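Every protein chain but one is kept in place in this view of the complex.
As written, the chain order gives the labels A and B, with residue 1 at the start of each chain.
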Amino acid sequence: MSAVLGLILIPLAVGGLLCLLRSDALRTALVVTAVVVVGALSCSLAMRPSPMDLAELPFNAHTVSQGVMAVGIAISLFLIYVGIRARNALVVLLALAQGGLMVWFKAGPGAHVAVEQHLFVDNFGVIMALINGLVGGGICLYALGYMREYHGKAHADVRDRRPFFFGLLFLFMGAMFGLIFANNLTWLFLFWEVTTLCSFLLIGYTQTDEAKRNALRALVMNLAGGLAFALAIVFLHQKTGTIELQAALKSDKALALLPAALLCFAGITKAAQLPFSSWLLGAMVAPTPVSALLHSSTMVKAGVYLVLRMAPVVEGTKVGLLVALVGAVTFVIGSLAAITASDAKRVLAWSTVANLGLIVLCGGIGTYEAVWAGVLLIIFHAVAKCLLFLCVGVVEHKLHSRDIESMAGLVVSMPRVSVMMQIGMAGMFLAPFGMLISKWAVLKAVVDASPVLSVFVVFGSAATLFFWVKWMGKLLEVVTPPPRVSKELETGEAVALYGLSAATALACLLFPLISRHYIEPFVAGVYGLSASLEQGNVIIMIIMMALVLLFPITFLNYGRGVRVTDAYLGGANVQSSTRFRTSADTVQEVAIGNYYLHNLLNEAKLAWWGVAGSAVLLGLMFLLALLRL
Amino acid sequence: MSPWTRLLIYLVAAPILGGLLAGWDRRITARMQSRQGPPILQPFYDVLKLWKKENVVVRRSQNYYIFFFLLFTVFTGGLFFAGADLLLVIFALTLAAIFFVLGAYKASSPYSFVGAERELIQMMAYEPMVLLTAIGMYMVTKSFHVHDIAGHGSLLIFALPGVFLGFLYTLEIKFRKSPFDLSCSHHAHQELVRGITTEFSGRSLAMIEIAHWYENVFLLAWVFLFFAAMPALGIVMSVAVFLFMIFVDNVFARLKWQAALKSAWAVTVVLGFGNILVLSLWSGKPAAPPAVVDAPSAPVMVETTTPKLAAQPLPATTTTDRRN
Partner (left out) sequence: MSRFAKSPWLIHYDASSCNGCDIEVLACLTPKFDVERLGVVNTGNPKHADIFLVTGAVNEQSREVIRNIYHQLPEPKVVVAVGVCASSGGIFAECYNIAGGVDGVIPVDVYVPGCAARPEAIIDGVVQALDVLERKQKEMTALANSLDKALFQRATKADAPEILALQKIAYQSEAEIYGEDSLPAQQQTLAELEADFESVPDMAKPFGWDGPLPVPVGPAQIVFLKAVVNGKIIGSVRGYQLGDTVCLRRLSVHPYFWRRGIGRQLVRELEAAFPAAKRFEIFTGRESSRSLGHFRKLGYQEFATTQFNPKVTWVYMQKDRA
């Protein structure tokens, strides 16, 4: 109990404190301590048997609920103020609508609703808490060094608001813990709104026009999701008489369908699925730790968390099928769009959108196999994607560019970072590493549930392959060896990156254990039965892993028995692999650039079609939910 | 035959068979061009020679990738012949191909680089169809395991004619034959010098050849799987497919990569997906009905070691049924 409360309250308290701290040394000390404490607490949570009994709260739940209400109103008011200042009617309207709705609900129909369990922790919650605590903690450590450098020389024009920045990071983290543990939907809703608010403030951190614009866009989209959430609470109460998440899952599926559809919609907005992907892509303007936080441990994961929670309700229904389709379409479009991007962060963002699409697909299908696969995906994606973002952040600081083309020869200039990036990418798509295991599971689940959907998965993964491998190749290729970067990593960055690389590797090695001790009990708890990987396949995976790990070992034999010559340039080399004599007798440098398939794929058009298609699908979903199909 | 024997036979016999196939390929091609052609054993001579040649590289580490390409190609075929999960086989195949591509990137030469990019495009072109083939087989036999698919009583080709044709289309890419010999070609007419293999020489080039032999045998064995219920027919058809590949190779000119990608995807959607669509409509409900959530208090059955996912106890009704 205390661990759960601690996880929610400590980050919140630390966040508040950090806002007040001006001293760099003190801040560092506090952040490190808090990260250690939160990490230890989430680990201790994982050691306990779940689900936990949290019926007895050490405080008066009613008072807390009043407090929750007050904070909720405060947030709504603040958002209205933001909307007025930005002259954005949509923000004002949405904030007003959901704030008003909640006040009305609290005062009227929901005033006397009985809530048995305000908090609830099961194995899924534990997994999410671990991700949030460890990955999120890693990001905070990384941010220490990164932000110092960020304000040092890289972005001298941006006002240094680090106290505010770190305060928000921890606030975000605390809200995420609350979101994971809350069972009372009104509480959950509050934390949901806090993450929306934090993300808005963090995306707008640099206060450039672009940042402000993108932050506002993120706000509008997430508020739309928030409104759906608020509506879901009202409908759920009206139909089933409860506002508890777990109780809703146990209630009559037909009655809970509309609220579930609304919650799925909320999840889809937060998980940046099409048609709402643009806010996540716009969020790139923020400093890298923010992107990492949004993409890996918090925010978008909150969205898919909710969708996966709703899985048992929508399973087998047309609504579920449509949710799955939105995810599937997002997966394909996101993967194809990632091919066309050369900005590393943009590639990562599209890939996040795509992978979350896969998770939403799982949630929409909703069978036990699919949910099992979805939870696996969440784990692997969180670690690997976070690692990649943080690596890109480091590279951006050193090379002053995050264009993938400028990363040529990174193995020479920043060997350590490039190796970690390779690990992250391998973790994203390559057998026998993390994501591939989950993609495999997804494929099986999809085929079992509705084979027709599998066509999206196969095309999406083919596209995924293309953009990852060409990026990997870019890091390896050394046309003109760049100079070695002197100091690759700051201490905090090093801790985070090494930790995450280890985590990526460990997650792959230990996933059978993770599956057995956390995911399977959770899935079994919901469905009565669970999926798992076959023993034989696990063994084969481990053999593959062992073979791949041999790869670095072969480098012991590096450079033996070969003769180095120039690359073939039609014989016209001018004493090197990189320069050649042209027919006009001038000397030209070799330049090599990746394919982006611009003549086949157009990012804007793809996005347009994706938005249109998924918007239609979502509309259809609400229609069917209303008709209770 | 136990899986281990089959595995062993594959490891030993595949390079021999693959080399012979390559020899026949060159011989038949020559005959189709009214030439005499090289001896059947020519591919072996080539590889033996390459093995003894000096290894010339642009970047010192490039050859390690090739070694792993060979390793994982062999591993892939081994998995297949040992009767493992078809999806896993595909993933291992992809891993092998990625090592090849990364090696070419590592070589950092313009020609191998373009070859690598084209190879990637080809992978992107064939991957969906290959996966759909596995899925199609699963839908018919209810198992992803090569072992079970081969042991399935009926001829898969009847249920999967579209998938088979689509698979043939992608096979042409995998065999590196015209019209899809974009990333590297075995023939005299080349455009990117030697494409993806440009910067590999000596022993590494020999390894690439051997890997192709292993791969080709494995791919033909996959063709066999469509006819596994009648082994004799299966062998005949595998050979026929091989001859057909050579025929197409000699008849068609090379396509642009855009055309290769688009056409392969179109074929995948029309033939592969169409077939699967028909199959799923035909069999009425999806292959396995989703499970029912009765109550969390239901006996928890966490299945961990049962061989197949599909073989799990599944309640007969779906939520939709119950509500109606």
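Simple rule for what comes next: a contact is a pair of C-beta atoms (placed from the backbone, for glycine too) under 8 Å apart; a residue touches a chain by one contact, two chains touch by 3 or more.
Everything numeric in this text was worked out from a predicted model, so none of it was measured.
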* **Selected residue (touches chain absent from view) among B:30, B:243 or B:281** => B:30
* Chain not shown: contacting residue from A:173, A:356, A:562 or A:606 -> A:562
* Pick out which of B:201, B:238 or B:275 touches the chain that's been left out of the picture. => B:201
* **Where the unshown chain meets subunit A, residue by residue** => 412, 478, 480-484, 559-566, 568-576, 578-579, 581, 585
* Structure fact -> Residue list for subunit B contacting the dropped chain reads 26, 30, 33-39, 42, 45-46, 48-49, 52-56, 60, 188, 190, 193-194, 197-202, 205
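The criterion applied here is as follows: only the chains that are shown with their structure count from here on.
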* **Centroid spacing, where centroids are CA-atom means, of subunit A and subunit B in whole angstrom** => 33
* Going by the contact rule at the top, pick out the subunit B residues touching subunit A in the complex. => 54-61, 63-64, 67-68, 71-72, 75, 79, 84-85, 87-88, 91-92, 94-95, 98, 101-102, 104-113, 116-117, 120-121, 123-125, 127-128, 131-132, 135, 138-139, 144, 193, 198-199, 258, 261-262, 265, 268-269, 273, 276-277, 279-280, 286-288, 290-291, 293-296, 298-310, 312-313, 318-320, 323
* To do: Report the residues of subunit A in contact with subunit B in the complex, numbered from low to high.
  => 250, 253-254, 312, 315-317, 365-369, 430-432, 436, 440, 443-444, 447-452, 454-455, 457-459, 461-463, 465-466, 469-470, 472-474, 476-479, 516, 520-521, 524-532, 534-537, 540-541, 544, 547-548, 551, 554-555, 558-559, 561-569, 577, 590, 592, 594-595, 599-600
